[in-house]
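For reference, the structure is listed below as structure tokens.
For this view, one protein chain was removed and the others were kept in their places.
Labels A, B and C are assigned to the chains in the order they are written; within every chain, residues are numbered from 1.
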Amino acid sequence: MTGTIFERTLASADVESAFAEAQVIVAMLAFEAALADAEADEALIPRQAAAAIVAACNGAPFDVEWIVGEARRAGALAIPLVQQLRDRVAAGAPEAAAFVHRGSTSQDVIDTAMVLVTREALGLIAADLDRLVDALAALARRHLETPMLGRTLMQSAEVVSFGHEVVGWLAPVVRCRERLRTAGEAALQLQLGGAVGTLAALGDKGPAIARRVGERLGLAVPAGAWHTQRDAWVTLGCSVAVLCGALGKIGRDLALLAQGEVGEVFEARQAGRGTSSAMPHKRNPVAAMVAIAAATRAPHLAATLLAAMPQAHQRGLGDWQAELAVWPSLFMSAHGAVRALADACAAGLDVDAARMRANVDAHLRAIGGSAAAGDVDAAARRAGAAARAQLDALEPLTRKPTP
Amino acid sequence: MTGTIFERTLASADVESAFAEAQVIVAMLAFEAALADAEADEALIPRQAAAAIVAACNGAPFDVEWIVGEARRAGALAIPLVQQLRDRVAAGAPEAAAFVHRGSTSQDVIDTAMVLVTREALGLIAADLDRLVDALAALARRHLETPMLGRTLMQSAEVVSFGHEVVGWLAPVVRCRERLRTAGEAALQLQLGGAVGTLAALGDKGPAIARRVGERLGLAVPAGAWHTQRDAWVTLGCSVAVLCGALGKIGRDLALLAQGEVGEVFEARQAGRGTSSAMPHKRNPVAAMVAIAAATRAPHLAATLLAAMPQAHQRGLGDWQAELAVWPSLFMSAHGAVRALADACAAGLDVDAARMRANVDAHLRAIGGSAAAGDVDAAARRAGAAARAQLDALEPLTRKPTP
Amino acid sequence: MTGTIFERTLASADVESAFAEAQVIVAMLAFEAALADAEADEALIPRQAAAAIVAACNGAPFDVEWIVGEARRAGALAIPLVQQLRDRVAAGAPEAAAFVHRGSTSQDVIDTAMVLVTREALGLIAADLDRLVDALAALARRHLETPMLGRTLMQSAEVVSFGHEVVGWLAPVVRCRERLRTAGEAALQLQLGGAVGTLAALGDKGPAIARRVGERLGLAVPAGAWHTQRDAWVTLGCSVAVLCGALGKIGRDLALLAQGEVGEVFEARQAGRGTSSAMPHKRNPVAAMVAIAAATRAPHLAATLLAAMPQAHQRGLGDWQAELAVWPSLFMSAHGAVRALADACAAGLDVDAARMRANVDAHLRAIGGSAAAGDVDAAARRAGAAARAQLDALEPLTRKPTP
Partner (left out) sequence: MTGTIFERTLASADVESAFAEAQVIVAMLAFEAALADAEADEALIPRQAAAAIVAACNGAPFDVEWIVGEARRAGALAIPLVQQLRDRVAAGAPEAAAFVHRGSTSQDVIDTAMVLVTREALGLIAADLDRLVDALAALARRHLETPMLGRTLMQSAEVVSFGHEVVGWLAPVVRCRERLRTAGEAALQLQLGGAVGTLAALGDKGPAIARRVGERLGLAVPAGAWHTQRDAWVTLGCSVAVLCGALGKIGRDLALLAQGEVGEVFEARQAGRGTSSAMPHKRNPVAAMVAIAAATRAPHLAATLLAAMPQAHQRGLGDWQAELAVWPSLFMSAHGAVRALADACAAGLDVDAARMRANVDAHLRAIGGSAAAGDVDAAARRAGAAARAQLDALEPLTRKPTP
């Protein structure tokens, strides 16, 4: 569907659909239709022309491969798309063709389309974050005082509880979910500025038309075009990258806990999951793998977005295009990870509390410490109390809104 | 002071001071002093011991070079620092030495110290952002309707106004300032968790002691240690990186406008500024240079922070340390850029409105368009109106708080 | 075909084909076929079984979407591929199914497949690099003494020649071509190690089988598996990234020279090329755009490869997979840029020598310098001599091999 083959295996089918080529084209056409309608509402173009444009936008699927091929020469996907739209409109309503894309520019349709498909992707991420948060919160509460060996600098340290460890996974995810919400609200806005961002070709009707297009697409309308003001957009990207880092931490801990010699937590055994082409006994931690892969890629995807920010004057050359090229990969990678961890945690992690205890005892013996059971339990209880305090503090962010 | 030599020339002396080695050591000692005091308040350690510790923390400067040298072997700056502190305390009050650093861990003192020096750096950035915002807002208002050629994809496009261009610089900076404030509030918090983040060694008094330490240092106290919960901290780093991107856009535009063949805007001529070792006529755009350099470095510094997020279990090995190593560079780079642009804009950019107009006219002639003066002015007025709408929308974020 | 939609418009159709999903699957099957054949040659598996396996590999196309879908759960593309292959073999020759993939592991087939498709991509890059080198060398020689204004720190400086500028583009590209050749030779090698890199399941025949597989696939055979020895592979990736940087420099200079106010060099006007959806007069520098986009993305793609190097023990979890996910993007991006610049330069750049001279004269007037024509020509001749010295030094690298 979209993305390179190995990238795809790390993403979900759903998020791939969100960024699929056909979907991006549909989103671009949704913009063109909304623009035509709004311009008719404001009497900038004839109502009949708008109707013809809207009909063409909603008609037979466009020729994606031709558009991509032409875009290579034209330098922007919008050029051949608008041309194809204009041709289709002209076929049925020759006089309407001139009103296609009126007063707009390539970046308007492309950025707005990216906003629309990104909204879908954020919705997918949010839904799976909810699942992940619920599963981790339940897991934490279940093991609030289950003794477990804490590890610092990759060395055995002192006793914590498994619930305390899980709260350390949960709390960042809860906060990331909140940040994504805020950053999404700020970034998911209409792009409409015309050739140089002033909406000059729409005369006095620019702001009114923008408002109407925003309403139709369900998007906030900013005070001005953000053609080369990428801060809100890139902040959203960074929020996704921070989420990937938080998920990567879960993945890394899961992988460490699932090592043969540690053996404390495993992803649930499922048919076809985590098998090996060479070793039948293997039960590879696939969700951890996907999360670590996302955390390995996200920093660099975010860095590209940041590096592409200094876009010259009214529209960037090369940097804006680089941003567009990597944007979907960041979200695909993130959703793949959220989905994988949510699935693994919702299916129930196999937690071996006895092994946790045995590892604690072995460590205490190794350092010649007292392995008094009471001390271990007391330490776990204290860790549980510390974990509970964090859970309570997260409460305002995790409470379900009353419907 | 701190940083490599070329890095230093791109930073300000002030921000260098904030992260100077001696300053980091002072901040670490401030933590140890506050901890001792708080523990005495809670009767965990004797009052006299606390007094001796506080006195040692506030006494003669510590031996930075020895500490750095030992830290190479120990693996953490806190080990030799605590040892030196303990030795000094022991010299005057042998019985107090055992109470140094009680119940804490290396990461507590190091992370909290980084929070303290980062607070200083953020203060510097905020102050210069205020100057930059004021200067840009004044510049935008002054040239709201000054005709200027808009440029898209590095090509001459249609008429905008210089005020419109400047609003495109200002608006992201204003929003970045707001984001920095929010991200700073969330991230500038006490780190105190003890060996494995449970404050186990402080018994029941952990939370109370944390509260007292936070009060003394003027830091918020989180619901739990954030040893390996780096999301709020890295989000702050990303906010700084987004700011650098926004500043880099200003730098790039300034550099483009100052080209000999364009000649529309220059940094003010000042003695010793932007000179050349080979060409006396040169007037290099130094503020633009510093901003572009910051925007070139920041994505990768932020990427390091993101890449270091998946820290194992209760304390990371190598990743946390990598984060610490690059953190100051990000802030030094950012403040260097804010300061340089604030200085350049506050000193007054040389704006050549006549040249702007001449470039517009030349372009219109070149494309065989009508160079009717009225059309140009009308387009500039429209751009001015679009710019004013953005300025108005920024008002809530730029209004000075009533004292 | 492969890649996200905007990524595709920055790549060439040819390089997309090289990394297309079907092509990766074909390459994986080529490995499985060669392995079976080699194992039969060494009498490890029956000749008939090998024949059945080879026939299945060369038979009807495999079901890519099913493989990708299963790979999401299995954690590796090789698992469902091998399963599908085994099923097909079993359908015709049940007794042969057990010999599929014998002694190999997922990473063997995946890495080798990546090597095979990368070889194709490198071939495409090399061919277009040859075109670019030839075009730039011709351009440099044509304008060896054409006076042009040198620019330093984005400011007018002293007179050079356009040929000197072009040699500054050419020389890095020539050296990059050479580095790619060397790095490719070192990296394009068979991966075959079995479960843990020791070829244990092949008994004493491991090395002989590896030699035979290598011969069949035309790949060098390393002294051992490079499952988690990624240095040669990542060095190849870095060479591609350095190439992108060199191409980005050409793109940036072209974009600067094509500015309306500078007007010295343009990409040749071609139908459908560099047009604007809003401004008919525009002639956007599309090749420069693609090159800059590649240079904006490549650093981060290379960073991902570098970040993924510390793969644990005998096979990485998450990092290897992240490497696989970004690898094609790097090569697609690079070939898109090489192709675009080669096309633009081979089509002939529009060089406006008169404008170059006029810009020199205007600058000399502006700084009150003597605009004596003789001085300008002398400076250009000197620049031409410096350029010629560089061209001569490149000779050993640019000379065509005698057939």
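The rule we apply is simple: contacts are C-beta pairs under 8 Å (C-beta built on N, C-alpha and C of every residue); 3 or more make two chains touch, one makes a residue touch a chain.
As the structure is a prediction and not an experimental result, all values here were calculated from the model.
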item	value
Chain not shown: contacting residue from A:A98, A:M154 or A:L397	A:M154
Hidden-chain contact residue, picked from the options C:A52, C:I110, C:C176 or C:L324	C:C176
Sole residue of A:A27, A:L136, A:V265 or A:A307 that reaches the chain not shown, by the stated touch rule	A:A307
In chain B, positions touching the absent partner	2-10, 12-13, 19, 21, 24, 68-79, 82, 101, 104-106, 109, 194-195, 201, 248, 251, 255, 270, 272-279, 284-286, 288-297, 299-301, 303-304, 307-308, 317-319, 321-322, 324-329, 332-333
Touching residues on chain A - with respect to the absent chain	149, 151-158, 255-256, 258-262, 276, 279, 281-285, 288-289, 299-300, 303, 307, 359, 362-363, 366-367, 369
Absent-chain interface as seen on chain C, which is shown	75, 105, 150-154, 157-160, 164-165, 167-168, 171-172, 175-176, 179, 195-200, 206-207, 222-224, 228-232, 234-235, 238-239, 241-242, 244-246, 248-249, 251-253, 256, 292, 295-296, 298-300, 302-307, 309-317, 379, 382-383, 386-387, 389-390, 392-394
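Just so it is clear, only the chains that are shown with their structure count from here on.
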item	value
Central chain (by mean CA position)	A
Furthest chain, CA centroid comparison against chain B	C
Interface residue overlap between copies chain A and chain B, same or different (over half shared)	same
Approximate Å spacing (C-alpha centroids) for the pair chain A, chain B	27
Interchain centroid distance [CA atoms averaged], chain B/chain C, Å	37
Contacts with 2+ other chains: residues of chain B	151-154, 157-158, 256, 299-300, 303, 307
